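Apart from one protein chain that is not included, each protein chain of the complex appears where it belongs.
Order of writing sets the chain letters: A and B. Residues in each chain are counted from 1.
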Amino acid sequence: MTRAGSVRILVAAGLLLSLEICCRSGIINMTTMIPPSEMLGAIADLARSGRLLKESLPTFRNVTIAFVLAVGLGVIGGTVLHSLPRVRRVLDPLLASYYAVPFFALYPLFVVIFGLNDWPLIMIGIVFAGVAVVVSTLNGIDRVPPVLLKVARIYRMSRTAKVRLVILPAIALPLFTGIKLALAYSFIGILAGEFILASAGIGHAIAFAYDAFDNRTMYGLIAFTLILVTLMNMGLQACERLLLKGRSR
Amino acid sequence: MTLVREQGSPGSSGPSARPRELAPRSGPATVGASKLHAQLTGVTKLFPAPSGENPVHALGPIDMAVERGEFFAIVGPSGCGKSTLLDILAGLAAPTDGTVVFENKPISGAVPPGIGVVFQEDASFPWLTVWDNVAFGLRRAGLERGETTKRVEHWLRFMGLADFARAHPAHLSGGMRQRVCIARTLVLEPRMILLDEPFGALDQQTRLLMGDELLRLWRATGATVVLITHAIDEACMLADRVGVMTARPGRFADVAVTRWPGDRDSRIVSDPSFGQLTGRVWSILRDESIKAIGHAEGDIGGRSP
Partner (left out) sequence: MTQSTAAVGKSRRLQDFALLVACILAAWQALYMIVGDVAITSPVTTLGYAIELLPSSDFRPHLAASLTAFGNALLISYAGGVLLGLTLGFHRFSGEVAEPMLGALYSLPKIALYPIILQIFGLGLSAKVAFGALHGVIPVALFSMNAVRGINPMHLRTARVLRLSSIETVRTIVAPAIIPEIVTGLRVGFSLTLLGVLIGEMFASQHGMGFLLINAINLHDVKMITTLIFVLFLFATVTSAILLAIDRRLHVRV
């Protein structure tokens, strides 16, 4: 492991340890926050009782569906939008301001359109995450060296062959920025939806535990969510490094 | 595998030891119809000005004919439209006016089969290994596996890349990457190879050696070669004919016939007639380059002798 990597682990461990000490010694009131070790204990208890799986399964299923669709539709949307520079220029401020608006407040609208099932939540996830992928696709295509596009013409590639064989491989790395954000935004959209209205899912369970003053469960669920998202993010980073292997300049 | 076509290989036509004529002389930019490989007639290119003012007249009108198996070099001051000319010849860009004919068929808006292009910029695919880069076109053409392997390995060996087959371009030097691009082009056995300042980013020694390799592969393939360059010595050393272009809008000011033997290599730079040739090309190019840089003629030493 690199020196930076070891220091990073030390820093993270130190932060957790000092949080633990602060909580245990009463510097942070136990009713405000429980120590990290207790959070792990709470996760273990929740897992043993089967509640963890029950609460988190719908959330992670919906996030996965939303994430996959957002990436697919985002890449397609970004590629199409890149070929329409006039439309793109008009849409630019919208793409830039998109995340400032809590569109998940339109959840009731989605319920009317898609019915009272998981799809309104998934749609919020897609709508929220897809734009990150669109933006990174656009940025990626902007940076494809023009000479590679000339090569595509020398091989007399069709439009789809050009996208598949040249553009997609060339933008794979910038695209990963958007893919990582898409994971975060699918979570934000779906958790927000669950906080607001849903009757299931980890967001709903956190809100429920909060209202019931059940600190232990609440912190367990929050810690579980954050750990899982971090692990998924690290998985994506590992994929990115695998792609980068050999081709970094 | 027949890589060498008998027809028009200059190695077989000229005497081998010395140039037939020491003093280079002018020749026409056109050749007889029988050996004609590619022809440009009245080719002109205008680029619309961004502000809507008069369009930029980049090129022409240009008449040019390239013989089968010939090595034709084009030199010109920067910004004279050399690369535009090559793009038009390759079918990568359409001329505003005039016609381009390759192997008796007009080129219109697409790269015709049989033409290979090597660019100045690194055009290797960074996500593919050297081997996969070279095999790229063959796989697309659906060539069977054994034949693909045979051809790729032949060209990797020819270009001195055999030991780097599994490496990614990122791990190679600029010269090696350019070899990958050349191998990737040659593996498809193009009948005409267009090179747009392929050695522009390389150092002088590497360029001379790459020039030797270019001559070697030209002889091995018998293909027609059109080389765009800003280096006078490179053009004069490599080509059968050197087209000298004017400042924008680029036209041919002169076409010099070099009369080198077919089996020449970079050592001809020490030949006295080489100096005469480059001197002659420079005397034309100097005036044009001064115009291109935008100085009044008097600013840099007046007219050349």
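To be clear about the criterion, a contact is a pair of C-beta atoms (placed from the backbone, for glycine too) under 8 Å apart; a residue touches a chain by one contact, two chains touch by 3 or more.
Remember, it's a predicted structure, so these values are computed and weren't measured experimentally.
Across the entire complex, the residue among A:184, A:200 or A:243 in touch with the chain not shown is A:184. Contact with the omitted chain, checked across A:21, A:53, A:68 or A:90, is made by A:90. Mapped onto chain A, the footprint of the missing chain covers residues 3-4, 7-8, 11-12, 31-33, 86-87, 89-94, 96-103, 105-109, 111-113, 180-181, 183-184, 187-188, 191-192, 195-197, 203, 206-207, 210, 218-219, 222, 225-226, 229-230, 233-234, 237.
Going forward, only the chains that are shown with their structure count from here on.
Touching chain A in their complex are the following residues of chain B: 90, 92, 110-111, 113, 115-117, 119, 121-123, 125-129, 136-137, 140, 167-171. Residues 145, 147-148, 150-151, 153-157, 161, 165-166, 169-170, 172, 243, 246-249 of chain A are the ones that touch chain B when the two sit in their complex.
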